[in-house]
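What follows is part of the complex, with its chains left where they were.
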Amino acid sequence: MLVKMRNPKREIEVDGDRTVNHLLDALDLVRESHLVICNGTLVPGDARLAHDDTVEIRPVISGGA
Amino acid sequence: SKCRSCKAPAVIDLPRHNANFCAEHLLQLCRRQMSKAIDDYDMFGPDDRILVAVSGGKDSLAVWDMLIEAGYRADGLYVGLGIGDYSDESTEHVTAFAADRGLHLITVDLRDTFGYDIPTAARATKRAPCSACGMSKRHLFDQAAIDGGYDVVVTGHNLDDEAAVLLGNVLHWDIEYLARQLPVLPAQHGFPRKAKPLVRLTERETAAWCLLRGIDYLVEECPIAAGNRHLHHKDVLNAIERESPSTKSAFYLNFIDNMAPLLAEQSAAASGDLRRCVRCGAPTTGETCAFCRLVDTASAHDPVPVELVLGKRGR
């Protein structure tokens, strides 16, 4: 599947079907700091991602204070 | 997985509530948490005129959207900081948001109005960029609220922001800072009332609000803030949260409930002698306020491009 990531902006290919949580773990990303959007729709941690999906992992941590 | 409320397919899992939610019930959760914060902390009422400080990021656009949706009278204030492409894109997101919804947006550009920008201010004052930025924004929010007759300035600070600041304050136990870390500060000494209606929502929830409401916010973060201590404290709290969900909200909300009352007695005494800045009229302890002194120093300096301050982070 095609995975779009940020900071820096980039796209990577990840093999195989897997759940959202599994994808985050595989990329060493913290669930609390990200939303996952599959083919334009927000999806929860146990959603299954298929090989031909386009996935965006969007960080939600903002820096100002 | 299914929504806790209606059993429809879920779009998000919220470990701190140990539940999943569909789009509609996630939005409902956000509405309820904001309304609970506004009521519990007595932030403002339906007749108050609200000035929302907007940056183009998810939190400030979410709070403006939520306030308008809830029927509040809320205008926006945007400060152009001159942080290269980041500020240009921020401006586009904020103006498009306001225009699409027919909302009133006040814009102040630091370079146009005061002759400096944040990268130049950082270089000219030899201080951390985040310090010049925070000080400039606070001053302009206050001034715009007083000048425009607004009852309250609202910012988009969320639970993660407040918990991270609280962690920083707790690590050094500066009682003055701790005493001032409240979800609402009353108008006093010439400063307007200030409120943070999103303190009961995590940034994951405010981002989800924006996504589900179709709000086109600027996802990219300020390039200068990247890697600062505030962000490190957020990582630390998220590591704790992963081990024991809902600790982050307990940390912030129990502080407000259990500790803030104890500290209030302390800080009441310490407000000191304030007079009016001879230049701008803002409350200050000296002759001229810190903002007017920053303007003098920064506007006299040659413009500095943002790339030159990226090595000097706001640590």
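In order of appearance the chains are A and B, and numbering begins at 1 in each one.
Rule of thumb we're sticking to: a residue touches a chain if its C-beta (ideal position, glycine included) is under 8 Å from a C-beta of that chain, and two chains touch if they have at least 3 such contacts.
Predicted, not measured: the structure shown is a model, and the values here were computed from it.
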Per-kind copy numbers - full assembly in this file: A x1, B x2
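Basically, only the chains that are shown with their structure count from here on.
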Whole-Å gap between the CA centroids of chain A and chain B: 26
Touch list for chain B against partner chain A, complex: 1, 10-13, 15, 20, 23, 55, 57-59, 130, 134, 157-158, 160-161, 164-165, 202-204, 206-208, 211-212, 219-222, 225-226, 228, 230-231, 234-235, 238-239, 241-242
Contact set on chain A toward chain B in their complex: 6-7, 30-35, 37, 41-47, 58-65
